[in-house]
Structure formats: C-alpha cells, structure tokens
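Every protein chain but one is kept in place in this view of the complex.
Labels run A and B following the written order; every chain starts at residue 1.
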Amino acid sequence: MEPFNVQRIKLGIFILTGTILFITGVYFIGKKQNMFGNTIELFAVFNNINGLKPGNNVRYSGINVGTVNEINMISDTVIVVTVTIEKEISRHIKKDSRCAITSDGLVGSMIINIIPGTEESQKINPGDTIFSLSRIRTDQMLQTLSVTNENAALLTAEMLKIAEGIGDGKGLIGAIIKDPAITEDVRAIITNLKNTTNSSNLAINQLNKILTSLDRNDNLIGSLRDTTLAVKVKNIINNVEISSVQISQILKQLETTISETRQTIANAREGKGAINYLSNDPMLVKKIDRTITHLDSTILEINQAGIQLNQNLDALKKTWLLRKQFKEEKK
Amino acid sequence: MNTFQNFITSIRAFLFETGELAFFAGRFFKEVFNRPFEWKEFARQCYHIGNKSLFLVAITGFIIGLVFTLQSRPKMIELGAVAWLPSMVSISIIREIGPIITALICAGRIGSGIGAELGSMRVTEQIDAMEVSGTNPFKFLVVTRILATTLMIPLLVIMSDAVALFGSFLVENIKGDVSFTLYFDEVFRAIKFSDVFPATLKTFFFGFAIGLVGCYKGYYCKHGTAGVGKTANAAVVEASMLVFILDFTAVLVTDIFTS
Partner (left out) sequence: MNSDRKPVIVIKNLSKTFGDHKVLNQFTMELYEGETLVIMGKSGSGKSVMIKCLIGLETHDGGQITIMGKNLDTMDAATLNEIRTEVGFLFQGSALYDSMSVRENLEFPLRRHFKKFGEIGDATPLVMEALDSVGLGHTIDLMPEELSGGMKRRIAMARTLILKPKIILYDEPTTGLDPITSKEIVLLMKSIQQTYKTSSIVITHDVDCARFIADRMILLIDGINYAEGTYEELDRSQDPKIQAFFKK
C-alpha cells in the first residue's frame, strides 16, 4: 500500500500549496488595501472631489499611506471623505496639514495628497479632520485682479487731485508749504519742544532717586513691615518651623521605638525574653511583622510630609514679597 | 416539415437531458450527506484530478501569461501606458482568463476521463458488480468524483493564476526591466477583493459542473464499447458549454453586486 501513501502525501502538498498561494495573495491584496494591521481613520473635507472613489490612494509627501474608505455628501458644498491611514506614518502628520485631490499621472485615478503642516503643530489623532487646501481657480484670480486694477485707477486719480491741490497751496499741506508765517510758528513749536524735553529729563532723574530710596527699609516699605499683615505672616512661618521641628522629633522617637520593637522581636526569635513563647505562634509573629510593615510605611509617609513641608517653606522663602523678611530671620 | 419535426425532437431531447441532469445533481446532494463517506476513494480522486492535472494546467497558465503580456505590450507602449501592463494583465488573468482556461482544460481532461471511466465501468458491469457487493456505486463513484472536482478545480485555478502571473512577470522583466518587487507590488495594488472572491467562487461551480456532467454521462452510458467514446466526447462538449454558461451568469451576477 505504499504507492497509496505517496499519493496522499503528494495530494497533501498539492492542497497545501494551493491554499497557501491563495492566502498569501489575499493577504497581500488586503495589505495594499490597508485591511489588516494598524490603521487610523481620518476625515478630509472638500467641496469638490473631482471623481475620487473609495479605494483611491492617499499620499503624504509622495508616500502611499492609505486609502479612501467612504465618501459622504454632508451638504451641497461639503463632502466628507473618510480615509484610512497607516498608524506608523500618521504620527508624522501634523494637525494643521492640508489635503488636496490631484490626479495620479495623465490618465491615472484621483488621489488625495496630504500636504505637510508646520513643525510646531501637534501630531494628528484618530478621528481628526483635515481641511482641504482651497485652490484658487484662475477665473477667481482674474476677477480679483480686475477689481484691484479698478481700485488702483481710482487711487491714482485721487492722488493726482491731491498733488494738484498741494501745488496750488490749497489745504493744510499746501498752506504749510506756501505760507511763511506758518513756518515761523513751526519753528517756535520745535524750540518749545526742546525745552520740554530737557525739563522732563530732570523729572526722570528725580524719579529715579525716589525709586532707589524706596529700596531702603526706612521708607515706604519699612512701614509696610510694621503692618499687622506682616506680623501675621511672620507668625505663621514661625509656627510652621516649630511644627516641623516637632515632627522631626516625633520621627526620631518613632524610629527608636521601632528599633526597640525590632530588637524585641529578634530576641523573641532567638528565644530570649518573655515573649519567647510567641515564636511558637507563627500567626502572631506574622501579625507583628505586618504591624511593623505598616509602621514603616507610616513613617515613610510622615517623612514625605516633612519633606513637602520643607519644600513649602522653601517656596515661601523664594517669594519676592517675603524674601527680605527671611533674610532678616536668618540674621 | 421533416426538419421541423427533427427540431422538435432535438428540443425535447435537450429538455429531457436538462431535467435528467438536474435530477442527477439532486441525487448528488441527497447522497453526499449520507454516511458512510468514501474517504479513501475521495482522496484517490483528488489526487488524480488535482495532482495529475497540475502539470498541464501550469504549462497552459504559464504560456497564457507569457503570450498575453507579449501581445498586449506593443499596444500599451504605443499608448504610453506600459506601466499599466502588470495591473491590466493581472486583473484579466485573475478575473477571467485563469478560471476559464483552467476550467476548459479540466473539462477536456477530467470531464472526458470521468465520462470514459464510468462509461466503461457501466458497460462492463463493474457498476452492477459494485451494487451487488453492497456498495452504493453512486456514493462510491459519483459523489467522490463530483466533490473532488468541485474542490480541486479552484485550487488548480489558483495555481494556474500564480504561474500565469509569473509568466507575465518574466516578459516584463526581460523586455521591460521590471523587478519582481515592482511587478507584484503593481499587481497587488491593482487587484481588489472584489476581483478575487467572485472569480474564486465561480471556479467551485465550474468544478461542480465538470464533475457532474462527466459522471452523469458516464453513469448512464449505453450501447457498449462504442458508447464509451461517445460518452467521453459528449461529456467534454457539455461540460465546456456549461462552464461558459456558468461564467456568463457569474459575470452578470458579479456585475449586479459590484456596480
């Protein structure tokens, strides 16, 4: 019956080859359509999609990064295109990227081109919307241009009139240019202006002096020191310091207590002391152990609280208003 | 008047044949779920239908891919669309050429083979002998063969497609300097699931039709040894016709669902 077995093996190879070929093909096609693997969905908004179809490619900086999934018309001018993008690539796409629909080659199908955004912008998230780069069409451009031209013509005409008026000595500028009396007045004004500048310079110097004196204790701020508010602040800080000292004392005491307890337990384990019999009871030992662990964690917490307190104090010290106060405290 | 009567007779014969074939198919579906299933014979038939046809199918596929690309190339160059050749060729092969060519070759090779084998078994009373031996010859001979063609022909089509694409790639590689990666990247970009699945699905029907017609013709073979030759011939003709009709139907149906 050997030939029969050989037949079976060959048949198995045949079936396996066919199946693998099929699965590989399906896998590759699916990969091209971004059906498997990590992808995200984005929305792109257009007012004209130029015959874009589901399945068309999406490019970012010229790389194929995804495909068009779905096209929905929201209103008469808004079309939302759902696109699937590879997750790997999507982290390079910024939030302020723009998209445009272009054609792929002369007879090619349409593609969506995502135009990179600015460097500073955040990366895009799934479900975000990219807006289209509104392309200015030539007719619009010409229209704008003609309006600009008309405006320019009007402007030139007005300018011409003004220039003529000035030449004739009409209006303010004309008068300035033509009337000698006004020229005298202007001169006088300039002299006055110079004088004003000088005196204002003096005033500024004096102001500076006043300001420097403000820095000393014996002036305005000195009086601020004596106000009740300052006293209160001082008191609070004193209290805080005292309490921190107390906390550290408590901590020390706790630590000694714990080390004592540890010693006791060690003694107990070694068979010394009165609670020697306790070692026979593992449950109890375990309980004590657990208590100690609790204690340890409590101490840790208290330590952290202390540290935080110190930090608070530091922050207070750094505050500009109280900086001087603390300097004095140190003295 | 005589021709008219002949016409009527042939119409009647055709309708009778269609009805009988449908009845035969119905019997297949009834018996296929009846236990016991003839695994050993099924495996043997799969081997004969699958492995033994592979060489022929692969050679044909290879040449089709080669020739098809060679023939389309000059025109595509003229149009300046030579870069589109891989996608064009692959879509034609996957959607239509691969399945239909493979099915026709199998109708020729397997359809006639089954027709002749069952026909001679009928004529030499081997089918009767089976029945007397307590084996349901329909289950043993017909069910296994129809199932084997139904399952093996899709596999043959897939392999033929692969070989044809490879043949097409060779032409592109030699004449157009297209790399393997680029070629198959283009191919897989062009092919959609909507191309692959209907094309694969219809090959199951092709396989079923080939097996069904071959078995039907063979199982009801008459008129001695001369009848066996006629049976084999009729099996090929009818199976090919049925494949074309099925293909046409499949394309129509696919068109409705994809557009």
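By definition in this document, a residue touches a chain if its C-beta (ideal position, glycine included) is under 8 Å from a C-beta of that chain, and two chains touch if they have at least 3 such contacts.
For clarity, every value in this text was computed on a predicted model and none was experimentally measured.
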item	value
Shown chains that the omitted chain touches within the full complex	B
Residue, one of B:79, B:129, B:226 or B:245, that touches the chain absent here	B:129
Chain B, residues in touch with the chain not shown (by the definition above)	117, 120-121, 124-126, 128-135
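As a convention for this text, only the chains that are shown with their structure count from here on.
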item	value
Chain A residues within the chain B interface of the complex	4, 7-8, 10-11, 14-15, 17-19, 21-22, 25-26, 28-33, 55, 106-107
For the chain B and chain A complex, residues of the former touching the latter	43-44, 46-47, 50-51, 54, 80-81, 154-156, 158-159, 162, 184, 188-189, 191-193, 196, 200
